[in-house]
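Below you'll find the structure, written out as structure tokens, and then a few comments.
One protein chain is absent from this view; the other protein chains keep their places.
A and B label the chains in the order they appear, each numbered from 1.
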Amino acid sequence: MLTSAFYFIAFVTIFFAIMVVVSKNPIHSVLYLVLTFFCISANYIFMLDATFVGMVNVIVYAGAIMVLFLYVLMMMNLNAIAEQKRSVLFKISAAVTGGMLLLVLVAALKDANLQIQGSALEAEQRIGSIKVLGYVLYSKYQLPFEVASILFLVAMIGAVVLGKKDNSTKTIGIEPVK
Amino acid sequence: MNEALLLMKPELIVTVIIFILLILHVARENSSPAYLLNLINGLLFINFLCGFFFNREGTLFGDMYVTNGLIVLEKNILNLGMLLISLQATDWLKKKDFIVEFYVLLLTTLLGMFFMLSSNNLLMFYLGLELSSIPLAALANFELEKRKSSEAAMKFIMSSAFSSGLLLFGISMLYGTTGTLNFAQLAMLIDGNPLQLFSFILLLAGFGFKISAVPFHLWTADVYEGSPVAVTSYLSVISKGAILFVMASVLFTVFKPLVETWYNMLYLLAVLTMIIGNLFAIRQQNLKRFLAFSSIAQVGFILIGMSGSSQEATASVIYFVLIYVFSNLGAFGVIALVSAQTGKEEIDDYKGFYLSNPMLALVMTLSLFSLAGIPPTAGFFGKFFLLMAGAGKGNFVLITIAALNMVISLYYYLRIVKVMFMEKNETPMEKLQISLFPRISLLTCMAGIILIGFTTLLYDYIFSLSTSF
Partner (left out) sequence: MSEVPLHHILFVSTALFFIGMYGFFTRRNMITMLMAIELMLNSVNINFIAFNKYLFPEKMDGIFFTIFIIAIAAAEAAVAIAIIINLYRSHKSIDVEEASEMKY
């Protein structure tokens, strides 16, 4: 049952992902991407036992980042302007190059000797538990946690600075738009 | 506890400076720019001095953080470059509103590089890399009203996000085949199966983007041209230097088992990078863009050094980056002065530069000579050691190509010198005021270029430290 569900979800994920990159209207792209993220989260929660990551994925990606994108797109009112397309030749060459890389990787995956290390049994209870995750995050992963928090602070400062208007260069003025 | 504080000293000092600036900004909103700049440069000088005392070796946080003599030296080089750039940028920053924000962003990238250098784990490496590249994108957009500046920032963040995507995919494959993120354990578990080769290629592509090796260099020239001069010099010296240090340590520790494989890849990258960088540098009209391509060509030489055997390679790369800090910042210091006071950045604007500003023209000439590798400047010795390290493997085709490229690079560096000294200009540049801070910075660069050329003690010192690798 779950196995067939996996194949269904996998198929839907790839379909939505393709729709993200081919749909003409950027708003549609965002909505398809939200659907893709939901499918991926379902995959995490039901197939891969990573409940916490699945929830975070929904909250952060589908909830925060995608809403930000949607907000910006609507604020700029870009859905009115049809995006210009690259030439067909360019697309075909991109697809062929990407496809060849994909083939190489899939071949490498098949050859790779991926074996289970450690016991899967005890881990199943541990892996998704938020309690264990929290404990490890604040002990073993303390330093990365601090570094990530500095990164957030600075990303916020950077975004705020970019949003401000610089008063000092007013004498030079805004360069005219072509 | 005390030991732990001393171990993490460089990171802690930078963090403290960041928070001093933030608190100062909130507490005293109307401090004058001159006061702020004096304070910040003073703090950076203290930071640089502190790098020489109380250095410890050891690890912290499990395997997350490691430091030793070599890493401390690398951090000191970055601190020195940071101080020089900050001194050079004073003229430009005086007219800006967001001085504190500028320094907070800049220092965080430095902090990210420190964590990246000290990382012993792929997770810390990735976090350090992102911490050092995301704020830089905001910095590239610091001339908010300029179209070129936001274009540069956009190109930078897009290419850096794409390259970290590649890097991460490589890391995930590496994790899948070995089950660890620790550098030392990875080195033992890598056996060269196809998936690991693929992940290595993705990692190399990620590194290639960050150090702008051909064919991953396309963003470089636009970003360098569009960003403010201070950010351009930071990108070309500090950012590139840090990534080169880390690349050397990743190649020689993690991918040691694959050395036969990556030697050929580095060979190809080095040759392509030198040739393409040189050919495009010849035809540039904008001085920053010209230095962008010249720095691409320099990366080609550095990659030759890196292809040598581990000890020589590490020592020669670090030695060259130290010299590169002095020579490139000498050139960028002059450009920063000219750009801040006149707004001119084209090569043609520098016609007759010698007649109006003889000292600056001399500084520029000496820096370009050092970049070109003309004896007796330090640049000659830097290139010499790089080529020696590369020749250690007995690949003389590579060395011949490098020597030919040095001749080509002579042509375009000398072209700038000729423009400054020989050509007439109807509207010559006025005499520029050189205030104290840029003067100190330029004098330090000149001293570095001349003095390092006459002593080999420094190289021996770096070489002895490299054994700990």
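A few comments on the model shown:
By our rule, contacts are C-beta pairs under 8 Å (C-beta built on N, C-alpha and C of every residue); 3 or more make two chains touch, one makes a residue touch a chain.
Only a predicted model underlies this, so the values are computations on that prediction, with no experimental measurement involved.
Of the listed residues B:Leu93, B:Leu111 or B:Ile134, the one in contact with the hidden chain in the full complex is B:Ile134.
If you put the missing chain back, the residues of chain B touching it would be 122-123, 126-127, 130, 134-135, 137-138, 141, 144-148, 150-151, 153-155, 157-158, 161-162, 165, 168-169, 171-173, 175-176, 179-181, 221-222, 225-226, 280, 283, 289. In the full complex, chain A touches the omitted chain through residues 2-3, 6-7, 10, 13-14, 17-18, 20-21, 26, 29-30, 33, 36-37, 40, 43-44, 47-50, 52-53, 56-57, 60-61, 64-65, 68-69, 72-73, 76, 78, 83-86, 90-91, 94-95, 98-99, 101-102, 105-106, 109-110, 114-120, 122-124, 126-127, 132-133, 136-137, 141, 144, 148, 151-152, 155-156, 158-159, 162-163, 174-175, 177.
Note that in this section only the chains that are shown with their structure count from here on.
For this pair, chain A with chain B, the centres built from the Cα atoms lie 30 Å apart. Of all the residues in chain A, the ones that touch chain B in their complex are 104-105, 107-109, 111-114, 117, 140-144, 147-148, 150-151, 154-155, 157-159, 161-162, 164-169, 172-175. Residue ranges of chain B in contact with chain A, taken from their complex: 15, 60-62, 64-65, 95-98, 101, 104-105, 108, 111-112, 115, 123-124, 127-128, 130-131, 134-135, 137-139, 141-147, 176-177, 179, 193-195, 197-198.
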